[in-house]
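Submitted below is the structure of interest, expressed as C-alpha cells.
Only one protein chain is missing from this complex, and each of the others stays in its spot.
In this document, chain identifiers A, B and C correspond to the written order of the chains, with residue numbering beginning at 1 in each.
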Amino acid sequence: MALTGVLRPGHCQLRVLDLEESVDYYTNIFGLVEVARDESGRVYFKCHDERDHHSLVLREADRSGMDFYGFKVLDKATLDKLESDLNAYGVATERIPAGELLETGERVRFRAPTGHVFELYAEKTEIGDGLGYVNPDVIIEDRKGISPIRLDHWQIHGADLDGSRDLFIKVLGFSLVERILGEDGKTDMAVWLTCSAKAHDIAFVRDERNDTLHHASFLLPTWERVLNAADILAKHRCSIDIGPLRHGITRGTTIYSFDPSGNRLETFCGGYDFYPDMKPYSWTQDEIGSAIFYHTRALNERFLTVVT
Amino acid sequence: MALTGVLRPGHCQLRVLDLEESVDYYTNIFGLVEVARDESGRVYFKCHDERDHHSLVLREADRSGMDFYGFKVLDKATLDKLESDLNAYGVATERIPAGELLETGERVRFRAPTGHVFELYAEKTEIGDGLGYVNPDVIIEDRKGISPIRLDHWQIHGADLDGSRDLFIKVLGFSLVERILGEDGKTDMAVWLTCSAKAHDIAFVRDERNDTLHHASFLLPTWERVLNAADILAKHRCSIDIGPLRHGITRGTTIYSFDPSGNRLETFCGGYDFYPDMKPYSWTQDEIGSAIFYHTRALNERFLTVVT
Amino acid sequence: MALTGVLRPGHCQLRVLDLEESVDYYTNIFGLVEVARDESGRVYFKCHDERDHHSLVLREADRSGMDFYGFKVLDKATLDKLESDLNAYGVATERIPAGELLETGERVRFRAPTGHVFELYAEKTEIGDGLGYVNPDVIIEDRKGISPIRLDHWQIHGADLDGSRDLFIKVLGFSLVERILGEDGKTDMAVWLTCSAKAHDIAFVRDERNDTLHHASFLLPTWERVLNAADILAKHRCSIDIGPLRHGITRGTTIYSFDPSGNRLETFCGGYDFYPDMKPYSWTQDEIGSAIFYHTRALNERFLTVVT
Partner (left out) sequence: MALTGVLRPGHCQLRVLDLEESVDYYTNIFGLVEVARDESGRVYFKCHDERDHHSLVLREADRSGMDFYGFKVLDKATLDKLESDLNAYGVATERIPAGELLETGERVRFRAPTGHVFELYAEKTEIGDGLGYVNPDVIIEDRKGISPIRLDHWQIHGADLDGSRDLFIKVLGFSLVERILGEDGKTDMAVWLTCSAKAHDIAFVRDERNDTLHHASFLLPTWERVLNAADILAKHRCSIDIGPLRHGITRGTTIYSFDPSGNRLETFCGGYDFYPDMKPYSWTQDEIGSAIFYHTRALNERFLTVVT
C-alpha cells in the first residue's frame, strides 16, 4: 500500500539574524515563494512546486539554527495514534493549537533524545502549485533563482543518536537506509532514515552539540539544475561550502551553501528509491570520504564542524 | 510509515516469437542482463540496477503479449492477507508453487476483470546489483544498450476498467493518481494507479480487447538517457513508435518502441512523486492530446490502436 | 588561424502579420530581448547572450517570410573584398547605407540564385550581454521563455540550389558539410554549408518555390533546454511542428515550431564541430528519413511542404 503514517518533512522554522535580508535571499536567490507573514513577524515560504501553504518559516532571532522540524502525517487519526505511541514509549508531547502556524492544523510536539524539537501535523491548507488538478500543464514559469521543488530532508546533530534513531524507527515507523559505522564497526556515527520511498527523509549525526542543524535540504530535478544552483550562488557571491559533487551515501548530487545567517542549505538531486526489501547500506570509517564526497574522498573541516 | 502491502511491479512474463532473436535484442540493445534459463526454455532477465533475481521472463510463443504481471509484496504475511482479501472480494486465487519461476517463492495468481493474469509474491532471491551493501560504489560500468534502471510499470487494456480499478484500489491498496474522463465527464477511460510513491505502477485503459498489453515500461535516470535510448534504437533500426517526448500525464519523458515481436516498450524518465494528500489529476476529452503527448497534442493512430 | 571572412549569421528581417502579437511572442515565449524600434515601425531583438545590437528584426506585412538574411564579416576590408569578388563572379550588389538598420554599418546586398536577398556587413554596435569583459559572471539571470543563446542558421528553399551553393562556396568561402543526394546519387537535393566551425551556418534545399524560408534556427545550450523549449511552447499552445528529436544531419537535437505568423522556428542544441579536414557527409534518398528525423526515420508532410 502507498505511504501511510508519517508522510514527509512538511515544514521547519529557521532562525535568521536579519529578517529582510533573509527574505530577499530566500525569495530572489534561493527562489522560494513568500506566501504570508503572521502577527509575530514570521515569514512563510513554499517552493513553487509545493501545494501546501508553506514549508519554511523564518523567524528573526539573535542566533541562527532551527526552532523545530515538522512532519506531515496521513490524517488526524494517524496523528492521534502517533501521539499515543510516543507517550507509550515515554516521550512527552504537547499539542500546539491549530492556527499557531498559519493555515496549519493542530501539531503534536515533542523533543527527541538528540535535543531537537519535532512536530507532527495532519492538516495544512492546500494552496496549490498553480497548475491545478484538471488538465494540468507540466511546467511552472517565472521562477526566480535556484527554485527547488520541495523541502526534502534535514541532517541534524546530537549526542544521543541511538535514542533518536530508535524513536524514529520504533515509534514513527521510519526505516534505516544508510549508516556510517564507528571504528568499532558497530556504533552508528550517522544514520539516514526514511519514512517514504526516498533515500532519506532525515539524517542524524552523533555530535556532542545537541539540537544543532547541519543542513536543511531542498530537492532539484536534475544535475543541470544543481549546476545552475551553483552558478546562481556564485553569481550572488553567496558562501558555498562545497560542491557540485556526488554523495556516496544516497548517490545524490548536491551543492552546499550558507544562507546569510550561516545556516547551511543543500540543494540536491537524485538518490535511489527506497524499498523495504533493501538492506541498510553501511559505510566503514576508512571509506567515510567516499561516503560523503564520493569524487574527492576528502572531507573538509568546515563541512565537519559548522552547525547552527 | 514507509511502503507496506504491495511494493512494486516485480516481474512479468512476455511472449516473444523468436526466442534467440529476442534474447539478443533484450541483451544487446535494450541492455538487460540475462540471469538464467529454465527447463521449459524460458529466459530470465534483470536490469543492471535491480537486486532481485529477475524482472522479465521471455517465453517463446506463436503470438506476442504478456502472460502475467507480478507484484512483489512486503512479506509472506502480507501475501496471505491479500489473498484472503481477494477471496473475500469474490476473486478466485491460485497458488503457484515456489520455484515454478526460478528463485521465486510461492505466487498468488488471479485474473482481473480486464482479463489480465496478475500475481503477488513475497520472495525472490536477491542476487544484487554488484555494488553490495558495504561502502558501495555509485555506478555500474560495462552496461550495454539502453540499460534501464528497473521494470517500472505496465499499461494494459480491457473492457471492465472499472472492475480492475476498483479491485486494485479497494483490495490491493492502490491509489488513483490520474484519470482520463470520457465525454460524459464522469466515466474513466483510463486510470493511472500507484502502490508506492511513484506517479504510476500500473495503468488501465478501457478497451474492448481484453487481456492486452499496451506497453511495459522501464525507468531511465535522466532525459539525456532518454535521448540515448532513442539513438540506440534508431542505430539498430528498431521500430520506434513515438518520442522522445513529454507526457502531460505523470510529466514523464519517454520514448516508445517495439521489440522484435511487436511488444511495445517504454523507456522513460521522471514523473513526480506521489503522496496520498494529493488529489487525482483529471484530463478531459478535449485535452487528451496534451495528456498523452504534451508537446504536439496530437495522438498517432498506431499508439492508440496497437496492443499485443 | 581563427575565423576570417564571413563570420556568422548576424541578422535577418522577418515579416509578421500582427506586429504586437509577434512582439509579445518573441519577448515572452521565445525569450528574446527587445532592444529598439525604428521610425518605420520595425522592432529589433537580440538574444540575451548576444553582444551585437540585434539579430532579429520584425516587420509587419501582409504575408510572412523573410525579407533578407545578413552575415557579419570580419571587417570593412573584408566587406569591400567580398563585394568585389561577388561582382567579379557576376553578382550585382547594392550598398545599403549605414543606419538604415539601427546601429548597423553599411551593408552589401545581393540576390542569390535561389532568389533570397543576402547582406554582408562588418559593423554593428556592441551593446553587450550584461556580463562585461572584466571578471565576467557566467550566467544571465531573469531570462523569460525559451531564451536561446544566439541566432544560429537558416534553412531556405529555392530552385537553383546549385547556383547558390556554388556562390557561397566559391565566393563567400563557405564549406560543404553535409548533403542529401537525389535518386541519381549525384544531384544535391539539399546542402548544409558552414563559414565557421559550426556544422552549419546555412542550408539550401532544392524547391521550386524561390526565396522561401523553411526555418530560422536559434541555439540552445543543452538537450534539457530543448525539452524546456518544447514545454514552454506547449504550455502556451504554440503550434509545434515536430520534436524534440535528433537529426541525423549535424547530429543536432531540436524542436520545430511556428511563430504566430506561421514562420517556422527551430530551437536546437548540439551538432559536431566542423574542421576543414573533414569530408562532406552524404545522405542517400533511401536514408532521408534518418537524415532528417534520426529516431523515427519518418518525415511528416508539414515539415516537407510548409515554407514562408
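Assume a contact is a pair of C-beta atoms (placed from the backbone, for glycine too) under 8 Å apart; a residue touches a chain by one contact, two chains touch by 3 or more.
Just so you know, these numbers come straight off a predicted model, no measurement behind them.
K.L.:
Among B:Arg95, B:Lys235 or B:Lys279, which residue is in touch with the absent chain?
P.N.:
Counting the whole complex, the residue in contact with the absent chain is B:Lys235.
K.L.:
Residues on chain C that touch the omitted chain in the whole complex?
P.N.:
Against the missing chain, chain C presents residues 1-8, 51-52, 72, 74, 126, 133-138, 173-175, 194-198, 221-223, 246, 248, 251, 270, 273-284, 287, 290-291, 294.
K.L.:
Which residue numbers on chain B touch the omitted chain?
P.N.:
Given the touch definition above, chain B has residues 137-139, 141-142, 144-145, 222, 224, 228, 231-232, 234-235 touching the missing chain.
K.L.:
If the missing chain were put back, which residues of chain A would it touch?
P.N.:
223-224, 227, 230-231, 233-234, 237, 240, 242-246, 253, 255, 290, 294-297
The rule we apply is simple: only the chains that are shown with their structure count from here on.
K.L.:
What is the distance, in whole Å, between the centres of chain B and chain C, each centre taken as the mean of its C-alpha atoms?
P.N.:
43
K.L.:
Quick one: report the Å distance separating chain A from chain B, using the average Cα coordinate of each chain.
P.N.:
32
K.L.:
Quick one: which residues in chain B touch 2 or more of the other chains?
P.N.:
Residues 223, 246, 290, 294 of chain B touch two or more partner chains.
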